[in-house]
Structure formats: structure tokens, C-alpha cells
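One chain of protein is taken out of this complex; the other chains stay put.
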Amino acid sequence: MTNSAPSPLSVSDLTVAYHRKPVVWDIGFDIPQGSLVGIVGPNGAGKSTLLKAVMDLIPRASGRIEVFGLPWKQARHRVGYVPQRESVDWDFPVDALDVVTMGLYRELGWFRPVRRRHRDRAMEALDRVGIADLAGRQISQLSGGQQQRTFLARALVQDADLYLMDEPFAAVDASTERAIVEILRELQRTGRTAAVIHHDLQTVPEYFDYVVLLNMRIVAHGPVAEAFTTENLQKTYGGRLTLLDEVSEAMRRRERSM
Amino acid sequence: MTHSLLSLAAFPNWEELQRVLLLTDYNTRIVIIGTTLLGAAAGMVGSFTLLRKRSLMGDALSHATLPGIALAFILAPTFGLDGKSLGVLLFGATLSGLLGVVVILAIRSQTRLKEDTALGAVLSVFFGAGVALLGVIQKMNQGHAAGLESFILGKTATMSSTDLQLIFVAGAICVGGCILCFKELKLLCFDDVYAGSRGYRVLWIDILLMGLVVIVTIVGLQAVGLILVIALLVIPAAAARFWTSDLRPMFIGAGIIGAVSGYIGAGCSALFPKLPSGAMIVLVSTNLFLISMVFGTRRGILSRARRRQRLNRSIDRQHLLRAIYESLELTQEAALGSVRRSVTLKDLLPQRSWSMQQLHRILRRTQSEELVEWVGSEIRLTRRGIIEARRLTRQHRLWELYLINYADVAPGRVDRDADAIEHVLEPEIVSELEKLLQDEQPDLPASPHDLSDSGVFRALPEGGSPQ
Partner (left out) sequence: MIQLLAMPGLRLLPADWDWGLDGQIVLAGVLCAVAASLLGNFLVLRRLSMLGDAISHAVLPGLAAAFFLSNSRDSLPMLVGAVIAGVVTALLTEWIRSLGRVEEGASMGVVFTSLFALGLVMIVQAADEVDLHPDCVLYGALENMTMTSVAGFSIPTPVITLGTVLLINLLFVILFFKELKVTSFDPSLATTTGFNASFMHYLLMVLVAVTAVASFETVGNILVVAMFVVPPAAAWLLTDRLWLMILLSAVLAAASAFGGHVAALEVPKWFGYGSTTTTGMMAVVAGLILFLAALFSPSHGILIRLIRRRMLAFSILADDIVALLYRIQERNHETSATFQNLQTILLSDRLSLKCVLYLLIRREQVVPDGQEFRLTDSGTSSAQQLVRSHRLWEQYLASHTAVQPGSLHDKAEKFEHFTTRELRKQLSDATNSPDVDPHGREIPGESVEQDSQTP
């Protein structure tokens, strides 16, 4: 954080214990303004936990989070979140347009009803992700890719400066993947920043320009060209630190007995 | 029973107490033995439903028995049976209770509605049907209907010795069933997917469990009524869980808590006027639950707090010993333990974020464990203290080295990381650490960071809770 403009997301000393088991351990990084950041790591490395802890959705054991140089609560209107698809009940009686409009609720404030111009903006966002024709569909009748696009549209409509996305590419069709990448690029062109949890190592250099390699702790972070090296990947994926695991297990057992 | 209702004295005298609690009176004996047995059986079956997370299924089931009872009463004469006979009524109750369970399962699997909605819908609609049928009965024959409503809130006073036999048989079936199929039920509650993969018919074990719940519910209808019978299935089991984390003792404990609730609850109801027995049994079990929740030795609030306190104290002690040791090291005098120099409190204070008061408290406790001793206004380690301090410091540094070498943690921050961990280091882990680092390390490795840099101790959580 030497540059004058504060980093869109700056994490320091973050430790999170999920069910008393440390999942994210003492990590810290800053991401540069206007970058597309891939957060990469094996299963159970704490990627989703990291995002949720940033947004105060789960309590953190320690650590400081700054979004554009401010604490989360003061800056949350500048952040758009795309959660994992499994996080909601898709049987809920709302259509795609409704879901997207939800992104505007905060802007509307308490009590105020949704008006036409809000719906128009939501429609515009749906159009950007290419499913405007499905606006009236109940969400369970959308395909997986379309559901993901709906979530993306909901984040877009918030017109945020920082986007946090939890595996937007998981189990989506090829055209949705292309559409999401297109939108990420467009966000970057307009000076937005996005941190995206990503699974597919092959596409990392193609999609992102900055990468955070995570496996409970930060293995490396930096521009893709520097940080996304075979050596770092091996460190990230090449076996867990067994003793670290063992000791966190011991800590968890101790905690559970209390 | 009648007697105690008539005597309006606020508190029963000794004779009455004896008569009720020692079961000399015939009526009271039947009632109290009955509710005690019921409580035991319900507690045991309840431990499985609790662990299977099906507690509220019993609630829906018991409400669903009402239309069966009423219908059995209405239809019995058509088949030449006595509508007031308990057997007939309970048969009806069983059928409609089971129908309720089937409907719940059907709603859950066939529609988009979730389990809670299925339970709520079945519970209320069946109960409504029962109320409607009771309304019919009331209009058709004033004299006969009176007995039926006692199923809703329970009425132990009407218990007869045949009822007791019924409870006894049902209780025996429940306890026997639980014991015979103990391991199957255990597997079901613990991991039904695995049970299925091992070739068990999960559905059948589930049906067995539901069958046991039905039996308890049906028998409990009379004693506590259909609204409160669920309490007997849930509360004793939940209470027993605070005392143990093992299924077998929990099973037995739940039985005992249930039995005690039944005994005291029915006893109170017999001793004092205007205390409905069903509600009293539930309230007694609630009290036992609260007691267990606070004092339970395994998961109780107090015991957990005590364990936490003990851990915090041992962490404090470890910090103190290491702080003394390291401040001696700074003056290069501790190395061989032969020099037992004392340190001043002023030396120790900046080592950690502790106040003078906290430091004094920790010192007092550590002194009573004979690890440190006062020399005038200074303190020094005892012989045992030195050995312990060396061990702790060694552990700490091994762990620091591991973090630096294998987890890429910057030397500037390992102290804090190791601090969080070292208190739970078990001997196996330490020996593994040793094996891993043995080549390069002397007996007691030097600290990998600058000890005089008190900055590394910044912002330590009080007591250094291990997170």
C-alpha cells in the first residue's frame, strides 16, 4: 500500500476458524486497482472462507480487512458479491428479473418499493449477461449457466467498484464461461477490480492478470507472470503441511471440549 | 389422589408425602409407576430420535393421532366394539399417527415443500380433523365423549391397572427393541449413508425407530397428552447429552432422567392440588434439563467454562516460564541452567502484553505449583521450573523453525504463530518435529528471531487463546 490510491482490497493477518478449525491462517495481501485477480488453491484451502470473511459473513479470529482503505462496513456499497450457486434455494418463488433487482434493494433503502426504472436497470444487466429473454422465468427453470449469469447480473446492477466472485465458472457451459470472461474484461476496462475464485489452472493465465495462491496460508501472490509458476503451484497443491494439519486438528479438539 | 385434591392445605404433611412417594396407596402407585416407566422408555427412544435429528417428527406424529382416536370411538359400535375401550382407541391412534408420518414423507419427496412445512401442515391439519371429529362426538352423545379429550392434555388420574399393564408391555417392547437393535440404530443415527452402503436397509431401521416412537407416543397420550408427549421424547435425551458424549451412557441417562421426571412429576401432581400431571412431568424434566445444561460434566456450560479456564491458566504459566527463560537468555546466563539468576518484574513486564496485576496473579499460581520462587523482590525459576521452561522454549523454537522452513512464514512473525500453537503441541507432534529438524538442530535451538525486539509480542490476545 505504498501507492497513493488505497488498494481495493487489502487483507492483513487474517485468520478464520470454521467450526473452530482454522481454515485460513494468518494471510495478508493487497490487490492492485483495476486488476482481475484469480484466487487459486486446492479443495479445502479456504478460498470461499476468505471471501466470506472479507464480507463479515463469518466471524474472523483475527485480522484486518480494508476495502478502498475503509473498513468493510463503510465500503460495502462499493462491493458486489457473486455467491456460489448452491447458496440459495432455487425453488424460491422469484423470477430472474426479481433476483437481479435485489441488487438494487440497498440503494432503494427501507420501505421504498421497486419502480420501473429499477426494473429497467435490472433488465439492462440481464441483457449484458445475455439472458434478457429469460427475465420472466422462475429461477429453478434456468439452466446452471443461466443461474450463474443471473447472479452475475445481480452483482453488475450494483455498479460496484470491487467484485468478489465465488467460483462463477463452476459447472457452467462453454458459452456462459465465455460470456463471464467477456464481462470480466469489460469490468476491467472500466477500471473495476474483480477477485474471482477459480478452479481451472489452465485458464488462469488467460483470464487473470494477478493471482493469489492459497492453501490455508498464502503461498504466493502477485502478477500472473511472476507468481503463477510451477514451483509455486507445486507448493500450493503439492501435499498439505501435515504437521500444520495435525496441530490444527489438536487445536480443534481442544476447542470442542470447551 | 382424590384425597389430596380435597385437602386444600398448601403443603402435604409427612404422612401424605410418605404415602405418595413410597407408593403405598393403590391409585397413586399405579399412576406413578406408570409415568416412571413411560418416562424411562421415552427417554431411551428419544436419544435415538434426537441424534437422528427427527425430534419434531414425533411432535407431528402425536398430533396426528387425534383423528384416529375420535374415529375409532365413532366407528367402534359399528364393529360391535366398545368405543371407550383403550385398546380400540389406541389402535385408531396408531393408524392415524402412521398415516401422518406417511403423508409427511410423501410431501417431502413428492413436492417442492420442505420438511418443516410438511411437519407443520400434517400436525395442524390432522389435529384439526381430530377437533372436528370431537365436535361431532360431543353433539352426538354428551355422556360418552368426556373421556376422549383427556388424550389431548393427558389425565393420569384415570389410569387403571390394565393401563399400567399396557404401559409395562409397551415400555418393555421399546427398551427391548432399543437394546436388541442398538448397533443398527447407532449406525443409522451416526451415518445413514454408510449404513446403506454396508447393505443395511436404512428405510427399515428408520421404520423401526418410527415404530418405537409411535409406541411411546401412543402410551404417552394418556399420561401426558398428545401435545406434551413430544417433551418426553426430546427433553430427557437432550439433557442426558450434557453428561456424556457416548451413546450408551446417554441412552441409559436419558432413561433415568425420563423416569425421574415421571416419578417426581406424577408425585407432585398427586400431592398438590390443581397441578396437571402431564404438565408437571414436563416441567420436572425441563428443570433436569436446565440443571444438566449448566452442570453437565461433558458438555455443560460450567464444565466447558472450567476447562477453558484451566487451559488459559496453563497457557499463562507457559508464557511466564518462557518469558523468564528468554529474559535470562538475553543476558546469556541461562544456557546451562546452572546459574539460577533471578529476574525483576520490570524485566518481565515488556515481554508480553500483560499488566502488572495479571503478572502478579500468574506468578502467584505458578509459585504455588513450585515452578518459580521469590528471592526478595525478584523471582527465579526452581529446579523443576528450569526443566519445564527449557522444554517449553524448545518446543516453541522447534515449531518456529518448522514454520519458517516448511510454511514460508516470515521470521518476523513466527513467534506469534508459534505462540498460538505451542500450547496444544502433543508429544507425538513434538517428536515428529524433532525428527524433521534433527540434523540441523542442537539440543535447544537458538531463537530464529531477535528476542530483544519486543515488537514481536505486540497485540497478543489475552491468555493467548489458540486461534
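Letters are used for the chains, namely A and B, taken in the order the chains are written, and counting of residues starts over at 1 for each.
The criterion applied here is as follows: contacts are C-beta pairs under 8 Å (C-beta built on N, C-alpha and C of every residue); 3 or more make two chains touch, one makes a residue touch a chain.
Here the structure is a predicted model, which is why all the values come from computation and not from measurement.
In terms of the touch definition stated at the top, the absent chain reaches A, B within the entire complex. Listed residues B:Gln18, B:Ser124 or B:Ser355: the one in touch with the omitted chain is B:Ser124.
Here one chain is not drawn; of B:Ala72, B:Ile107, B:Ala195 or B:Ala418, the residue touching it is B:Ile107.
Within the set B:Ile205, B:Val234, B:Leu311 or B:Ile324, the residue that contacts the chain not displayed is B:Val234. When the whole complex is considered, the residue among A:Tyr81, A:Tyr163, A:Tyr210 or A:Phe228 that touches the unshown chain is A:Tyr81. Contact residues of chain A toward the unshown chain are 52, 55-57, 73, 76-77, 79, 81, 83, 87-89, 92-95, 98-99, 102-103, 105-106, 108, 110-111, 113-114, 138, 140, 154, 158. Although one chain is hidden here, its contacts on chain B can still be listed: residues 50, 53-56, 59, 63, 107, 110-117, 119-121, 123-136, 139-140, 149, 152-153, 227-228, 230-231, 233-235, 237-238, 241-242, 274-276, 278-280, 282-283, 286, 289, 293, 299, 301.
Basically, only the chains that are shown with their structure count from here on.
Chain geometry summary: the mean Cα position of chain A and that of chain B are 37 Å apart.
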